[in-house]
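Just one protein chain is left out here, and the rest sit where they should.
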Amino acid sequence: MTSAEQWNWVLLAYGFAYVVLVLFVVSIGVRISRVRARLGDGS
Amino acid sequence: MGFFSQARLITSRDLVRERRSGEVLWVTLPFGAIALLLVPMAIGTDAPLLEQVGTGLFWAIVMLFGVLISIRQTTGETQAQRDQLALTGIDAAAIYVGRATASFVLLVIFEVVLGLVTIVLYDVPVSGWWLVPILITIVAAGLSLLGTLAASIVSTGRNAAALVPLLVAPLSIPLLIGATQALEVLDLGGSSLAWVLMMIVSTLVLAVAGVLSARPLQEI
Amino acid sequence: MTDPTPTSTSTTWPWIVMAVAGLVTFVASMTVSPDAVQGQLSRIMYVHVPSAWLAYLAFIVTMAASAMYLWKRDLKWDRRAAASAEIGVVFTGMALGLGMIWAKPTWGVWWTWDARLTLTSIMFFIYLGYLALRRTTDDLDVRARRAAILGVLAVVQVPLVHFSVEWWRTLHQPATLLRPEGPEMATSMLVTLLIAVMAFTVMYVAMMFKRIELARLEDAVLIAEQASDGAVAGAAVTTPTIGRGTA
Partner (left out) sequence: MGPTTQRGIRTLPPVISDEPLIHLASVSVRAGATHILRDLDLDVRAGEALGVHGANGAGKTTLLRLAATLIRPSSGSGTVLGASLNSESRYDVRHRIGYVGHVPGLYPELTLRENLEFTADAHSIDHTAVASALDMVGLGAASDRQADRCSHGMQRRAEFARVLMTTPAVLLLDEPHSALDADAVDLVDAIVERTTASGGAAVLVSHDRERVSRVADRFVEISAGGVA
């Protein structure tokens, strides 16, 4: 397996990790602001 | 009325209800047998493969369908029946032990019949004849204790009946691996004592957890 | 026993800490020299191992918080258990995904029945069961008690699951994926791995802060709804418009 192919897999792994983490963190942020709006005291 | 007579009362009620409704013996049991029948149709019917896969498949089906047996009456209980049972003042732990015992009896029957079906369909060479009854008993005990506990944890929650198998499956893995490996290691000449002990510990842990959480769960 | 009203201001430092931790891991793992045997693929280890470690840590925190709730009956423990469970599911899922992405080029198969990876997948399903159980009711105390009892039940059974999986796999496949038995890891790689593990742990703590804040807000909404002298249920029933006196 050439080094280039290996890099593909590494980037796939990091891309996957990045997407999962960002989606999760953003979802926490979105849910927080939405609940705060409902509670009436916007952050 | 002592703890064990209360538990026996619940067990006999459950077993009489089962004998009348026949849900386990005429519905769940045939369903398990069908599963054993379908698999060779899916993975091919060459004897050596089936012979190798048979035991493991049997235990997997016992785990997956066994849990349906131990939740059948808890999730099907109406509010009125639950109220009247509560007003009898029977101790929650006795109800738990009673229900688990009833499920245990039905599970042993379930395993024995499916075991015969497996031997016939998969021509499984059962090396440790003396070991099989022990495994059947421990698995039946562990699964009924776990299933009854999971059912009382979920009790009246939303989609309770569907959720219990999801809770039980991952936690029944020590029983599943223990049972399959205990038999397999006999073929390799090893001792299955360690596996059996591990299964017994798992079952005892479940029994203690079930009894201890019976009262707090009653509050829900 | 419910919590006083949540802090009104929303702390922002956790977001920054998460971003920095992520960056540190990325930079460290990209700059270290590749493994002699595995080449560039070894870099995947620097995200896979920390996520698997976080899956374990989050699981332990969830179970400990569950036990604390049963003891103290204070909802803040329930919120910590729930927050850690949700974060735990994400890291467990990530560990599994990364394990597969690493296994395919290295062993040619997506799923190696490696003991630790198998255990991580089992924990993933226990987490899903835990989160599904939390959705079975809106009553705060009932939800907390059910989740706590499942939490304690899981922590009691997981060592046995761990045992059985370990024995089962060592019977069939001695080397494990997470701790490659190969030649001792180069110190530079070991250092990078440690940095990554610490960065992930810091990221987990920051996430916990925000997720607990979210849990507190969600509970506050439920409590506000319930405490308010909302309409009495019976009030919704009025005399039917057809029938006597309306013909």
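The first chain written gets the first letter, and so on, giving A, B and C; residue counts start at 1 in each chain.
The rule is short, and it goes like this: a residue touches a chain if its C-beta (ideal position, glycine included) is under 8 Å from a C-beta of that chain, and two chains touch if they have at least 3 such contacts.
This one's a predicted model, so the numbers in the text were calculated from it and none came from an experiment.
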* **Chains in view that touch the one left out, judged over the entire complex** => B, C
* Touching the hidden chain in the full complex, which residues of chain C are there? Just list them. => 138-139, 225-226, 228-237
* State which residues belonging to chain B touch the missing partner chain. => 1, 6, 9, 13, 16-17, 20-21, 78-90, 215, 218-219
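What we mean here is this: only the chains that are shown with their structure count from here on.
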* Asked: What whole-number Å value describes the gap between the mean CA coordinates of chain A and chain C?
  -> 15
* To do: Would you kindly tell me how far, in whole Å, the mean C-alpha position of chain C lies from that of chain B?
  => 29
* Distance from the CA centroid of chain A to that of chain B, rounded to the nearest Å? -> 41
* To do: Under the touch definition given earlier, write down the residues of chain B that touch chain C in their complex.
  => 149, 153-154, 157-160, 163, 166-167, 169-171, 173-174, 177-178, 181, 185, 194-195, 198, 201-202, 205-206, 209, 213, 216-217, 219-220
* **Residue numbers on chain C that touch chain A, as the complex places them** => 8-10, 15, 18, 22, 26, 39-41, 43-44, 47-48, 51, 87, 90, 93-94, 97-98, 101-102, 104-105, 203, 207, 210-211, 213-214, 217-218, 220-221, 224
* Asked: Once bound in the complex, which stretches of chain A touch chain C?
  -> 1, 3, 5-7, 9-10, 12-14, 16-18, 20-21, 24-25, 28-29, 31-32, 35-36, 38-39, 41, 43
